[in-house]
Every structure is written in structure tokens, then in C-alpha cells.
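Okay, here's the structure, questions in a sec.
A single protein chain has been omitted; all remaining protein chains appear in their positions.
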Amino acid sequence: MSAAPGGRASSAPLLGRDAEPTVFELSVTGRSAAQLRTTGVPATLLERLVSASYLRREPVALPEVSERDLVGHFTRLSHRQFSVDLGMYPLGSCTMKYNPKAFDEIAAMPGIADVHPATPAPLTQGWLALLCEIERELCAVTGMHAATLQPAAGAAGELTGLLLMRAFHAANGETRTKVLIPDSAHGTNPASVTLGGYEVVTIPSDARGLVDVDALRAALDRDVAGIMLTNPNTLGLFEEEIDRIAAAVHEVGGLLYYDGANLNAILGVVRPGDMGFDIVHLNLHKTFATPHGGGGPGAGPVAVSERLAEFLPGPAPCRTADNQFEWRMPPRSIGRVHSWHGNALVLARAHAYLRVHGRDGLARVAERAVLNANWLRVRLHDSYPAAFDRPCMHEVVLTAAELKRTTGVRALDVAKRLLEEGFHAPTVYFPLVVDEALMVEPTETESPQTLAALADALERIARGATDDPDAAHEAPRSTPVRRLDEARAARHLVATEDDRDPVEPRG
Amino acid sequence: MSAAPGGRASSAPLLGRDAEPTVFELSVTGRSAAQLRTTGVPATLLERLVSASYLRREPVALPEVSERDLVGHFTRLSHRQFSVDLGMYPLGSCTMKYNPKAFDEIAAMPGIADVHPATPAPLTQGWLALLCEIERELCAVTGMHAATLQPAAGAAGELTGLLLMRAFHAANGETRTKVLIPDSAHGTNPASVTLGGYEVVTIPSDARGLVDVDALRAALDRDVAGIMLTNPNTLGLFEEEIDRIAAAVHEVGGLLYYDGANLNAILGVVRPGDMGFDIVHLNLHKTFATPHGGGGPGAGPVAVSERLAEFLPGPAPCRTADNQFEWRMPPRSIGRVHSWHGNALVLARAHAYLRVHGRDGLARVAERAVLNANWLRVRLHDSYPAAFDRPCMHEVVLTAAELKRTTGVRALDVAKRLLEEGFHAPTVYFPLVVDEALMVEPTETESPQTLAALADALERIARGATDDPDAAHEAPRSTPVRRLDEARAARHLVATEDDRDPVEPRG
Amino acid sequence: MADYLPHTDAEIETMLEFLGLSGLDELFEVVPAALRLAGGLDLDEGLTEPDVAAEFEAFAARNRSVGRDLVCFAGAGAYDHEVPAVVRALATRSEFVTAYTPYQAEVAQGVLQAIFEFQTMVARLAGLPVANASLYDGASSLVEAINLCVGATGRQRVLLSAGVHPHWRAVAQTLARGTGHDLEVVALIDGVTQWQLAPRGEPVGVVVVAQPNWLGCLEDLAAARAHADTHGALLVVAADPIAAGVLRAPGELGADVVIGEGQSLGTKLSFGGPYLGLFACSRDQVRRLPGRLVGETVDVAGTRAYVTTLRAREQDIRREKATSNVCTNQTLMAVTAAIQLSWLGPDGLAEVATRCAQGAHYLAEQLEALHSIVPVASAPYLREFAVQTPALAETVLARLADEGFLGGVAASALTEGDDGSLAPGACEHTIVVAVTERRTRAEIDAFATAFGKAAR
Partner (left out) sequence: MADYLPHTDAEIETMLEFLGLSGLDELFEVVPAALRLAGGLDLDEGLTEPDVAAEFEAFAARNRSVGRDLVCFAGAGAYDHEVPAVVRALATRSEFVTAYTPYQAEVAQGVLQAIFEFQTMVARLAGLPVANASLYDGASSLVEAINLCVGATGRQRVLLSAGVHPHWRAVAQTLARGTGHDLEVVALIDGVTQWQLAPRGEPVGVVVVAQPNWLGCLEDLAAARAHADTHGALLVVAADPIAAGVLRAPGELGADVVIGEGQSLGTKLSFGGPYLGLFACSRDQVRRLPGRLVGETVDVAGTRAYVTTLRAREQDIRREKATSNVCTNQTLMAVTAAIQLSWLGPDGLAEVATRCAQGAHYLAEQLEALHSIVPVASAPYLREFAVQTPALAETVLARLADEGFLGGVAASALTEGDDGSLAPGACEHTIVVAVTERRTRAEIDAFATAFGKAAR
């Protein structure tokens, strides 16, 4: 009886602050939870079906728990986890808006969720029609011509887009080598460029926080395959000179890639296609409110202009002349980028979101998102000035540089103090070009009351930083665990139960 | 913007200890969440359909919240609530066992949950068949002849049983006036007796914690309609002389009523019918693991011996000669006791539970439940002796009388300290016949590890009571709120938002 | 395969050893051998969860359910209203579902606060200052209301409008066997209670009327109040909570107790249960209030908090002198209703009630145009109305079911013949039809056509 007790809830924040044992620590030899169907299939010994040389001698050392302890454990873990449903998540760049519950049920309908991906097309006309609808909608939102729904996340979309770029140039008999990226870009952009077989050329931001157009021009030549931009950029600022940028890149034969992670700001206001972009990925788990699942799944469809459509991944769902649907390989497709058809259930949720909002609703989303961000920017001006003091779009990058200089309280401390105040922290230290960055994205689903409470909390933290900087350094004090020894985690890697130091830590 | 912020999560125990605003405090005029179907039905003004004299001038003052704030609020409230899924709930008499998740899905199947109760019988043969099955199973478990499934909870079952008793005696041309109840009985028993039109006669417990058979005999006469017993009784002890009791009551023409709230202890071991009981109610929300819902719903079917069957409430589901099912009124029915057919979805869950366990499984349930309770009894003997020092059944009543005498720490303090230790408290101060009672029912779904942890915690509390009694008086300190001013709640009743004192309490 | 019992054989051995026992059997030595079950229970062997789920699929296949199989025009106390996913998602959170009654308030603020909010909403719907934490269903609320009023007035005579749901009246009649209350029914004419026809006799303690009544008709609450006043009796109004979204609040019109069935507030049709008994009363009666009541207070640190209060009314304290025997109630449905009503908001609730009325009147017009289908009453109505059909009501409904409609509820399925609510002999030909906000124009049109054919 040396296993941990499964029914003790002292790790639940409702009661206490203990560590939750791992499910392995709850394990007791011989205990089990699984119940399988009674099938009547003859129970031939496995060794008579498969030679013993293939077979393991011991079963896999999985946990052995009762259903009751299983439920207790994961329910308690859920209580140790912040989420949108508990409160505001003003994580810049992540667009953590409210995820409508209705779409959970839609994505679980048997006729939607229980369809095998290899079911022949004549038996899945509903799914193919749905996917075609989504493609059409995403093209309408982005101003593009065609889209692939296969990429499973934004980064996968980026890489797909870069391979499209490569295929396009190759089809023109060109091998270009470089892709331009602004210094404020998200880390996935340069990583994707490398995997796309290109070299990264970083373009600096100018004093306004926008792409330095002169520096851009200087970097442009016929080796440039294209540029990756988001607009609004990761500073939350609209690249006002986007038409000049587009013209310059196109002039040297380059393509413009739009990182759609910030699309929320401009829904129904301006379309990437109209700005001159050739390739656009969308983060459905941001803009279209599909929940993020603690780190995924997402979906990163890629929409392209007409001249790139023939290169899209496939097979792609298509409507036939007689209004049926079938899978087709685009004529010069780069090939498949997902095991099946992409994160279909995420796509379905996004479609539901698009249908509920419709043309006007989407524009309202952008308006409210931008309104909220600007309200916070102005309201917080004295305590946390914006890194670039101009109207922002759906998010704003504030800086705690001055706070740090005067009190020693850093952006990280502010973030941790904010947890004590009942809010998730903003994104900190990103984008890299801003000192002590606090990147705040309220999203449109938070109310003015919540914005005001967030601002009050941030101001309280700023004031407290002077009086009692230690409180900030020690924050958070009310969470189930406090600041972690991150160095130890890396130095002395314990990535599985089997790496565990035999010396028991406290709690 | 004076409404409370919906996105602030500082009331979530994960982060803080604030009070959660009420949903009314989150309300903002003009905000809303509801979305209804588009129907195309002509939108005639209501005043043209119904005379204005019937109509209210102002809509009902319900909260006006966004869906996002609605979700945040009730999710946070859920984090302020202990539950079986978080940890052990050793509440004596309540049988808080693990509620299998599979049955949630079964009870939500469209063909089960979306059936209108007035759908004609030919269109609900599945439901009628299911109800007949449940009746059969409950009779098998109790050793009775027929049952009604209408009573919505244990107390409703009790009252139904007493009305059956009354109808039985009336049919024999008798008007009896008294019902005997042991002093350890649950409060619903005497309350039901009064509502059944009988007078309560209390029978004392003897030194063994059992019915004082001599006192019982002394109370018996031809005015006695019957006796209400549970066996094991509310002290967790088996009434060993049940056959003598039954004989004595039957001798004067009385009936024996079995309060089935403690049936868990004897499933498959001994049946109330075999002990001589005439009427039995069952608490499906205890013995048969249907979840308690924070206070309900439950279901309290009543099973009876053959001679009482004709009086059962109706209409009752019956199998016809040609294997169809229909509703029938028992010949001398007391009438209907529920708006429809009882808490049907609760009954369905109980059936699922009975099917999974089956004959052997149910006996295992009782064995493990009794094993667990006895283990705790013996293990805790030194710190919290059992009120009656003999083998118990599925629960054990301990006493903190000695602890209180030596340290001033009372049963209530122990209960509150236990919350800090990660367990729900046992039932305290019940049954009334035990001084400083701690009534512990572990149930069979808690593991030996959890029992040991509970025992450790209780012993730690007992030891701590000597060293630092104040800690116990001040407990709980780690919960979202601490001990409440219960007197104030009663003295200065604030039962709705509109009663609220304009003076704002802290938090 | 597993069940829900964690004990391994080795653990059982160890535990038995600790107890000095040699087998599990010995745990039951206190049970007289003669009583011990010899052959085990007369049940089948256990199955696994997926096997049991398959059995339930088979039961489900033998039911015609609303939505999947039938378009619902049935009501009579159970309505097919919109329940959004968000309400289901919140109300089924396991902290609410698997909690016990909130006895330890420090770790039960979630349920307690939700009930407090529910109480506020019910009180506001009723137009009365206090509401309890729920009762079993509409019928049990009626019973408790009668008990409260009898207790308050000391008079056992009860006048019950025939417009009160027949099942509820039946339950009240059953439970009056114990309490000895004397229930008398006051007839309807043209769908409305005729208080002047009330039987004379002993002084009356309680007058009960339904708004709307079970035929869908709106009653004149002022008349009911006036009649109660002639007796010095208390007035109980059985009010529908959706209708309450647009109707004048019964409390404002003089009701002392307002009760209702709360199924419409977020609970599925569920074959009739678990449903939700609503109960509100005047401040005077709070110490007679049945069931649980949550009140606000503060903790030792001054933080606002909630707790069950005035517990001295309850059976666990007062025992035989309790105002009611109700212990387990329908808390989860109350929490659900609080969520649903918050989702609806003031305008949403009014909109639902209005749309019901629009749909019902739109259907009624079409049925009237058929001439063969005659309204039972001329009184105003909202969601529901009763019609007379040439063919037997049961036959009409069976035919409609074949066309995919749950076409209403036959009066004869609810009440046995001449109970004062319908003209003599009308019962077998009366159907009560309900139209909720979920019914589309296309559904109503198709139903009216089918009804016309089926009614002949």
C-alpha cells in the first residue's frame, strides 16, 4: 500500500497546495479501469497467432488505476490549469478569445466526428461539401483564389506556403535562395524558412515599429524568393506602406507571404489579397475561435492567389460539374502535407464560427478587438507606455523598461503578479525588438468591465512596484506552485517518470 | 461600467481567494447571450395576441451577460465546489461513491433523454420495457414483489410507503395511528410519518446501538401501523434481532418499513424482504451510484410485498400478454405521486449500474464497502473510538467526545480540519444519539491507499488538537472562504440578491 | 474486466488480516445465517459498460424521440424549448453533478452561490421576495404549497381550480390521504375558473389557480385573489416560468405562494424526470418554507459567502415537526435553470414567450381555417391551446405520429373524463397543442396540413 492515495484532494487548489502525485504514483499492481465489449470472438492465445519472437515478455509499464482514481487525478489536474473559461487570457499574438460551446457539440456529431478518413468520397459528400465551403469562406476572408486545408497549424501553413513559393519559382525556372523577414516576426517564420530550404534575411523595424522600407529595398534582388509579413505586424501596428512594400517585392519577382496569425484585426476591413499578398496562412485556433487545447490542435490553412493555385497540396476537395464532390490533385501540386485531410474537426468548428458571424459579424469582431486594444493602450499609457506610441490594431506591445529602471521590477515580475490578480499574463519578452515587452491582446470577447479590471490590476502592480518590489519578485504567491527552478529542469532533465531523482521533493 | 468584470478569475481557487460576484453583479443593461432558431413564423406583436392587461410592463430582471461571462462565472463557481470527482467524500449515510461517467452518456442518448413523457405508450415501448426491467431488478435486490418508480427521492419514497401502509390498514377496515421509529433514525423518517398522518413513537437504542427490543415490544399495540427501520441502522450496525422485531410487529398487525438508504451494506448478502420487511424504499442516488447533483436529483422507488402491490401508485408500466408494454393503474392504487413517471433518467442510470455489476458484482460492492468501513474503524480506534465498539457494516459512527473533553476540539473542528487535509468531512452530529458524532462512510470505490491517507489525516488532526487546538478552531484556512457566520445568515436573511444589504462586504 | 472497485486480491488479504478475519464472509457474521441469501441475487451476471450501452441503444431504438423522430407539438407541462450547448456544458460540469448537498459551506460555495442566484431569479419571476432551492417537480410544489397554506391558516379546506394540471391535482389528492386535507375542485367554463361555482361549506384555507392553466388559457388572477379574500384564504398560483417572462407577476397580483414546473428552464424532456419544482412565497411565510434555503453571510475574514439557512424548518433538525420531509431535492436542475435564465436574460425570456405565442396563434389560425378542428375555449393563450377533433384524440395523435409529429397531448391521457375542466363528454376528443419557439413556420404549416387530415 505504498502507492499514493487517489482520493486525497489536497492538490486541488480548492483545498490545498500540495503537489498532485503522478498517475504512476497512484498505480497499484493489479488494479484496472478498462472495460471492453463482449464480442464472442474466439480467444485464441496470442502466441498461437504470432510467433513469440515478436512479442514482449512484460506488458508496457502503464499506470494501473481504478476509474475512480483516474477521474480524481485528471479532474484535479484540470483544477491546476488556467483556461479561457476561467478568465481573461491577454496573451499577445495568441488571440485567446472565447470559444463558443455550441461548436464543441457540432464537432462531436456522429455524422461529423465518426467518419473514417478513408471512407470513399461518394459516402462522405457532406464532409467534402463542408470542406469546399470552408475553402470558399477562407478565400473570401483573405481575398485569395484557392486554399489548402491540410496544414495542421500555423507553422505547418508557413512551411507549406514556402514550398509553394519554391514550386512557383521552380516552375518559372528560377532558384531563389533568400526570404526576407522583419525582425519583429514570430519565431516560426524563420524556422519555417530554413525548413523551406531558404536563407533568412532579417529586415529591421524603423522608429515607427514598421518595416524599414529603405532597408527592405536594399535587401531586394532576384535571389529573393519572397517576404513573410504579418499585417498588423507583431507589434500590433498596421504596415501602412504595405502597397509600396508589395510593389517593391513583386518588382524583383518575389512573392508576399502573409502570416495570418494577426488576421483578427482586419476581418472584413481589408484583405491580404487586396494588399498584394500572394500566400496567406490562417490560424483557425486564433482568429476563428477554435479552442487551443493547452497547446493544440490548431489548423493552418493556406490560401493563395490564382497563379499559385495549381501548386497547392492535394488531394483537395472539389465540386464537380454535376454538383457532386470528389478529391482531386491540383495539376502541379507540391503533394500531400498531412496524413489525411488536415485537422478536419478544427476546420468544422471554424466554419461554424464563420457562419454564426457572417459578413457583418466578422467586421464587428475586428472593430471590437481593435477598440479594446486601443482602449487599454491609452488607459495604461502612464504606467506602461506602448513601445510605439501610435494607434494599434488588435494588440499592443507595452514596455516595462521604465518600471524596471526605477523599481527593478521586470516584465516577468509584472506577469507573475498579474496571475495573483486573477488574470493570465500577457506575452512577455516578445517581440524581441522591444525591451521588457508586455504584449497584450484583449480580443473582442472581453468586456469593457474586464478591460478596466485588467488595467486597474496592472496599475496597482506598477504602484506596488515602488512600495514593495519584493512582492513582485516573489509573485505569484497564491498559485498551486510558485516560481519554478527552470534552470534545474534543463540542467537535470527529468522528462519522464523514469528519469525521476530518487530523492523525493517536498509536497 | 460599474458592473463587475466577468473575465477576472481571482475568485478561482487556482489564483486567489476573492468572492465571486453574483451573476447579477456581472449584468450590464443591453448585453445578452441567447441565440434562437430562425423560424419564419410571423412576428406579430404580442399585444395583438394577448390583451395588455395580462402583460407585464417591464421584462423580468434577469441577468444580462455575455456568453463569455456566463461561462467564466459558472466555471469559476464550479472551482469553488468540492465533488466526488475531486476527492473522497466520506459523508456517512450519504453513500458518496464514484459515479461512472459511462452512465452520463447513456442517460443523454437522444432515444432516452429526448422523449416527451406524454408520448403514447405504443411509441415508447423502449422506456416502458426499461422501467419494467428496473422494477424487476429492484424487487430482486430487495426481495419484494412489486415496486413503484415514481418517488423522486428517499423522503418521497418514505411518504409513499406510509400512504401504502395507511391504504393497507384502511382496506382491512383499520385506522391505526402510530408509527414507531428508532431514535437513531434519519430526520426524514419522522417528518414523513407526520405527513403520512401518523404519530411518531420513538424507540430508544440499547447499549449495543441496536433497537431496544423490550422497549419496542412495550410500544407495540393495535394502534401501531408499523415501524420504520433501516438495517444496518444509521449507526452502521446490523439489527441482529431483526427477525424477532419483525415477528413482534407483525404479531400486532403492523407493517415493517425499510429505509433503503443503507442498502449498500447488504447488497446480495441479505434482502429486506427476507428479513420480514413489507415496504422498502431505495435511494438510487446512494446505493446505485447516480450522482447527487449538489443536492439532487435522486430517485426513491418503493418496493412492496405481494399483499401491498395492489395499492402501489400508478399508472405503472406493465408487460402485456403479447410482450408489449402499457401503463396500468394498480387495482386499489393510492394514486399518482409524481407529475409524470418519476425521475426517469436517474432510474436509467441505476439500471445501467445494476447491469454492469450484476449478481456477483453487487455482492462485491457490499463486501468492499463493509471491509473499508471496518478497516477504518479498527485503524482509528485509538484516536476516534467507534460509538459502539463492534463490527460495523458500510459505515461507522466515531466519537470525538473524548477529544473534545481533553483538548476542546470538537467534531465540527475535526471536520473543518479535514477539509484542509484534502478530504470532505464526514457527517457530524448525526445520528443524534451519539455525542460528538463523526459518521464515516468510505464506500467501496475508495482504495486502501485513500483509506490510509484519511486515517493518517484524522490521526494527525487528533495529535494536533493537543499541540495547537487553535489551528483546529480556525480551520479551514486554505479554502476559498473560511468558517461562516451562520447565525447572521439566519438572523438577517439575505435569500435573494434583492435582500442584499447595501453595505458591501469585503472580498 | 474491471468494475469500479479498486481493491486487488492482495489488498483484500492484507485488510482482512488487519481485521483478524479469514474471509470476506466473516464481515457479515452479524447477519443471522437464516436470513443470508443462499443462491445470490436473482439477477444476470454483470456486463461491461460498452455491452450495457449497446442494450440502451436497443431500448432507445424502441422509443420515438423528439427531434430525431418526431416534431414536437406536445406540452401539457413538458416543453421542447431551446437548450443551448453552453448551458449543457456548464450544468454538466462534474463539480456540480457529483457534489452532495452543500453541508460544508467552505467547500461548497459553487453550488450554494448558484442556488442563491437561482432563488433570486425564481423570486423575481414570481414577483415574491423568497424562493427555495427547488422541490421535486410541479406536483410536489403544489403539495408543499397546500401544506404551507394549511399550516398558516389552520384550515384544511382547499379550493383547486380545475385548470391546475390534472396530474398535479392527482398527486395532491394522493398526498391528502396522509394530511387529511380536503381538496375541492372548482370548474372551468370556456377555459377559465368559475370561482362563483366553488362549493360552499367550511372556511377555505387555500385557493389554487394556474396561470396559464393546463388548457393553455390565461386566468384572471385578480378574480382568484378576490375569491381567496372572501375566505381570508391564501392564494397559490401555479405559474409557468416561460409565460412569466411576459405575464404580470403573480406576486404583484396578490399571490402568497407561487409554484411552477421548471423543466422549461434548460432541462430536457427526459421522459418526465428529473424535472424541477419551483417554489416562492411571501416574506411572512419564510419560516414555513419547505425545502432548502440558501442565504448570504460572511466568513470569519469578512468575505461574502453563502450557506443553507433557517435550517430549523428542515427535517434533519425538526424531525416530525418539520414543515416538509423533503431532503434531496433537484439542485442540479436548479443550477441548470439559473444558467439557462442567465443565458436568456430579460429580453431573451420575453422573446421566447413571445415567439411561442406567435407560433401558437399562427398554428391556431390555420387549424381554425379547417373548420373541423374547433378551439375548446375562447380565452386568451400564449404557448398552448386545446382543440376538439371529430375523431378520437388518441386516434388523431396516432395518425400524426405516423406523419412524424408528436401532435399534442390527449386530454384523456391526463385526466379521467369529467373533472370540471372540459365540457361533459369533450375529454375524449380534446387535444392540447403546444408550440414553442423552436417550431419553424415550415414545421407548423406541415403540421396543420397533417392535422387536418388526421382529425377527420
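Descriptive notes on the structure:
Letters are used for the chains, namely A, B and C, taken in the order the chains are written, and counting of residues starts over at 1 for each.
Note that a contact is a pair of C-beta atoms (placed from the backbone, for glycine too) under 8 Å apart; a residue touches a chain by one contact, two chains touch by 3 or more.
Keep in mind it's a predicted model, so treat the numbers as computed, not measured.
The undisplayed chain touches these shown chains across the complete complex, A, B, C.
Within the whole complex, the absent chain has one touching residue among A:162, A:256 or A:308, and that is A:162. Residue A:275 is the one among A:275, A:380 or A:411 that touches the chain not shown.
If you put the missing chain back, the residues of chain C touching it would be 49-50, 82, 84-85, 89, 93-94, 438. Looking at chain B, the residues touching the absent chain are 1, 6, 14-15, 28-38, 66-69, 71, 75, 100-105.
As a convention for this text, only the chains that are shown with their structure count from here on.
Chain A and chain B have Cα centroids separated by 45 Å. Chain centres here are Cα means. That of chain B falls 19 Å from that of chain C.
Counting only residues that touch two or more partner chains, chain A has 1, 6, 14-15, 28, 31, 35, 66-69, 71, 75, 100-101. Of all residues in chain C, those that touch two or more other chains are 3-6, 11, 14, 47-49, 51, 84, 86, 89-90, 94, 107.
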